[in-house]
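Removed from the display is one protein chain of the complex; every other protein chain stays in position.
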Amino acid sequence: MASTFGKIFSVTTWGESHGPAVGSVLDGCPAGLEITEEEIQAELNRRRPGQGKMTTARDEKDQVKILSGVFEGKTTGTPISFAVFNEDQRSHDYAEIQKWYRPGHADLCYDLKYGFRDYRGGGRSSARETIGRVAAGAVAKKLLKQVNGTEIIAWVNSIGEVDCGPLDLNRLTLEQIEKSPVRCPDLDASAKMEQAVLDARANGDSIGGTVCLLVKNPPVALGEPVFDRLDALLAQAMLSIPACKGFEIGSGFASARMHGSKHNDELYFDGHAYHTRTNNAGGSLGGISNGEPIYCRMAFKPTATISQEQKTAGRGGENGTLAARGRHDPCVAVRAPVIVESMAALVLADLFLLQKRNCL
Amino acid sequence: MASTFGKIFSVTTWGESHGPAVGSVLDGCPAGLEITEEEIQAELNRRRPGQGKMTTARDEKDQVKILSGVFEGKTTGTPISFAVFNEDQRSHDYAEIQKWYRPGHADLCYDLKYGFRDYRGGGRSSARETIGRVAAGAVAKKLLKQVNGTEIIAWVNSIGEVDCGPLDLNRLTLEQIEKSPVRCPDLDASAKMEQAVLDARANGDSIGGTVCLLVKNPPVALGEPVFDRLDALLAQAMLSIPACKGFEIGSGFASARMHGSKHNDELYFDGHAYHTRTNNAGGSLGGISNGEPIYCRMAFKPTATISQEQKTAGRGGENGTLAARGRHDPCVAVRAPVIVESMAALVLADLFLLQKRNCL
Amino acid sequence: MASTFGKIFSVTTWGESHGPAVGSVLDGCPAGLEITEEEIQAELNRRRPGQGKMTTARDEKDQVKILSGVFEGKTTGTPISFAVFNEDQRSHDYAEIQKWYRPGHADLCYDLKYGFRDYRGGGRSSARETIGRVAAGAVAKKLLKQVNGTEIIAWVNSIGEVDCGPLDLNRLTLEQIEKSPVRCPDLDASAKMEQAVLDARANGDSIGGTVCLLVKNPPVALGEPVFDRLDALLAQAMLSIPACKGFEIGSGFASARMHGSKHNDELYFDGHAYHTRTNNAGGSLGGISNGEPIYCRMAFKPTATISQEQKTAGRGGENGTLAARGRHDPCVAVRAPVIVESMAALVLADLFLLQKRNCL
Partner (left out) sequence: MASTFGKIFSVTTWGESHGPAVGSVLDGCPAGLEITEEEIQAELNRRRPGQGKMTTARDEKDQVKILSGVFEGKTTGTPISFAVFNEDQRSHDYAEIQKWYRPGHADLCYDLKYGFRDYRGGGRSSARETIGRVAAGAVAKKLLKQVNGTEIIAWVNSIGEVDCGPLDLNRLTLEQIEKSPVRCPDLDASAKMEQAVLDARANGDSIGGTVCLLVKNPPVALGEPVFDRLDALLAQAMLSIPACKGFEIGSGFASARMHGSKHNDELYFDGHAYHTRTNNAGGSLGGISNGEPIYCRMAFKPTATISQEQKTAGRGGENGTLAARGRHDPCVAVRAPVIVESMAALVLADLFLLQKRNCL
């Protein structure tokens, strides 16, 4: 069940970049949640390619269909099936990528693993696989919003050497983020990031970036001791996104340079609930949410497929060169935020439902 | 099954720091693997407290018993049950930690989650829980060594502001690492790290650190597309270790600052197998091992329990201060390497057995 | 993941009887298995309604589409997605079944469970849900046939009081079974069963039946000790089929009346392999296949929906009567064999892949 994520609120994704369709099945969603195809579509539109110069020119409407699990506008408690039919499958000459393994790509690994592969694109390692996650994540977001007023937002924090400046996390909104073509709410940095992406594209190159995740008003007590800690599952969720190479929560790697007297977040009771004065923990202690905002940062490597010529090896053991053709995102971080949000929502919704059973 | 890790080579841990015993059950280990209590014990000895000034003074022999699953020195294919009885449970006055939530600790979260808690120590969030992981991990290591000559080693890469110098990863051995009291193979850095730990302890404080993991000769093709990617499961495994706050693989966060032309690892065929000239990927592409060494880095926050007085809140909503008494590691990173290795071994062994079914 | 079956060869079904489509996702199938839509369709055709007087008049082509996981005629190792769009959704007046709970049906239970339900048919409890199982089961059958020459056949053994006569199981073929309109290879009994079904229909009634399952040339050593025994998983699989109320393996309930000296199957070695002279065990000892044919028998209750008037209660607590309209199978056992075979194939394929990891 490697294509399934979540214990009781669980999504199973299916589909390849160049097959007939991609989609997912969401099982375990409680009954009675209002959900429409339009809400799902709105999230998919944030993910889809063809959004301008910052993304691949592959133009896909990514029109979603709900095939089951919703009746009279509400979830029924049974599996919700999503499908998006692939449209823009240009007729290609695949001879080159059938022969040569693309450096930085999973081509060789798929051949080692399965003995052969669908060589027409990224197959299951394509970012198109994440469509099914975003569709299911839209439901998870709706659920969390309804039960706890939870808001989940993500943005680009750096591209190459350009970093986002300081932000007031309490006031940050999705609208601010989505105004930027690279999804960075610091508009000065955003402009420089845009240029960095355009430069990379012009050079037949690609560029990496980091993405931040913020969860406001998360339910408390989410996360199970030991292996299903909130931070452990978020780490798995994020590293499962194509091109993600790093994860940190709260002060993350910086905490490794700190003393406990500095790092420990001071606790206080405000008459209603417990709070911390700082949030080095990033909202998770012992792997369990303490009610503070959940804050994480993820590293995305530069897109593997570039049009510069690279040395590589071929399927038959030959050594040679490859200059990839076709349409690719020069910076995967730009389209990553909605995927990051979706994976976070899937983790939290599952842990929320699991938490329902912990007390008598 | 939040206390269970792994799909078919799966470990379930149990036990609290101040209960009668801790242990684990390892299910799904193939039959016929030679294993002795001594081999398990050797790994536990690397983890146990009371190893000098660098660790807690709590003195535990951590003597392991194998209660099932091994017959005439070999695994039988049935569950292997490990138990370690707790010994050094000093009679304490628990009134203070029963009343006050320790900042940076999971005390509050457990109360929020379950309505009450075993207040005598860290309970399930205690590092003693990892005993069951190390015992099972010892079997996983043996299995991987036998089937592929795989070696798994981990070391301390930084403590506070002190960083390990450059290492020749091809020649690095466990013996070099274990010679250092802080498990850093760079002996100059090791001496400075020791001093940093002693200083922290002297100040009633604690200090963070980073740990590196290296897997030599990993089997190829491990990791399942999508959610059970090798790097995603390693991330979950590492973040599930108490005090871990960050994970990166290969060039990790540094990759977010790179261009694709620099980051992509050039492929070549040497007549026998495929290799890459660099290893920015850290041994995993598309979430599947390509045969290069797997290389990761983890951040550990400073120990939450410190003897300095800290402001905090109490169980009844009162605000006040707490200065923790008792015996604690001033730097959890020092005892973390064997836990890191064990978790990595559990991930790889499970993926190795899963991979057996991918081709006809 | 209640809609998912199997640990590594796992199927997730989705869809309601009156929604846009039904289908399933099969994850964990090894790469390289040749499979076509035609092979899947052939199995679905055995399951589909509208096959004459013995089944419901609802006419559905049940045309299957493979949406992912197959490339150039072979499985790729990634999830295989099946979809069948519903066609014959007559415009109904649903007022009656929206108001009254059908006796013997799950209507009330769904309302108790989820607070409301898709009242237009059986929803998830409809036999149409089994389409996704049969599609996945067709792949499982192909896999088992290829790796071990395994044959899986099922037939109707009784309808009402009419029992099938003695059969020579060694020579029984699917062709013989499918020749009978009620799928009973004893043609005398078959004719009487047909009459029993026609009589039930004429009376606005329904009738129960039993189905036998035979697996020839099963792989040896399938089934895991304790909870995932071969017979335990077969029992779950069979009882998960709508209307199934009983399961027995080998001599089953008759064994409870026997002495051990009679029941124990004598073992012998024929120079090549071990065999038993009798097969009271039904091919499973200690929950593990011993290589003898697997033989089970299942009870199916009469179809719950009948057109005779029945006393029942309504959604608002009113008591009254209901005479169901519409098209229903008078005897569900007649269409059950291919579903029984499919579920058995799913169990065996999963256990076959699991068994690959049991020895070094």
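For clarity, chains are labelled A, B and C in written order, and residue numbers in each chain start from 1.
One rule holds in what follows: a residue touches a chain if its C-beta (ideal position, glycine included) is under 8 Å from a C-beta of that chain, and two chains touch if they have at least 3 such contacts.
Keep in mind the model is a prediction, meaning the values are calculated, not measured.
For the chain left out of this panel, the touching residue among C:172, C:191 or C:313 is C:313.
Residue B:123 is the one among B:103, B:123 or B:185 that touches the chain missing from this view.
Of the candidate positions C:44, C:153 or C:200, contact with the unshown chain belongs to C:200.
Of the listed residues C:30, C:282 or C:337, the one in contact with the hidden chain in the full complex is C:282.
Residue-level contact of subunit C with the missing chain is found at 1-5, 7, 13, 101, 103-106, 108-110, 112-115, 124-125, 129, 158, 160-161, 200, 203, 205-210, 220-221, 223-229, 231-240, 242, 244-269, 271, 274, 276, 280-282, 285-291, 299-306, 308, 310-314, 317-319, 333, 354-355, 358-359. Mapped onto subunit A, the footprint of the missing chain covers residues 7-9, 28, 30-33, 77-78, 143, 146-147, 225, 353-354, 356-360. Although one chain is not displayed, its contacts with subunit B can still be listed: residues 1-4, 6-8, 10, 12-16, 19-23, 25, 27-28, 31-32, 65-69, 71, 74, 76-81, 83, 113-118, 123-124.
Here, only the chains that are shown with their structure count from here on.
Here the chain at the heart of the shown protein, by mean C-alpha position, is A. Centre-to-centre spacing of subunit A and subunit B amounts to 26 Å, using the average Cα coordinate of each chain. With centres taken as mean Cα positions, subunit C sits 39 Å from subunit A. We define each chain's centre as the mean of its Cα atoms; on that basis subunit B and subunit C are separated by 46 Å. Counting only residues that touch two or more partner chains, subunit B has 7, 225, 354, 358-359.
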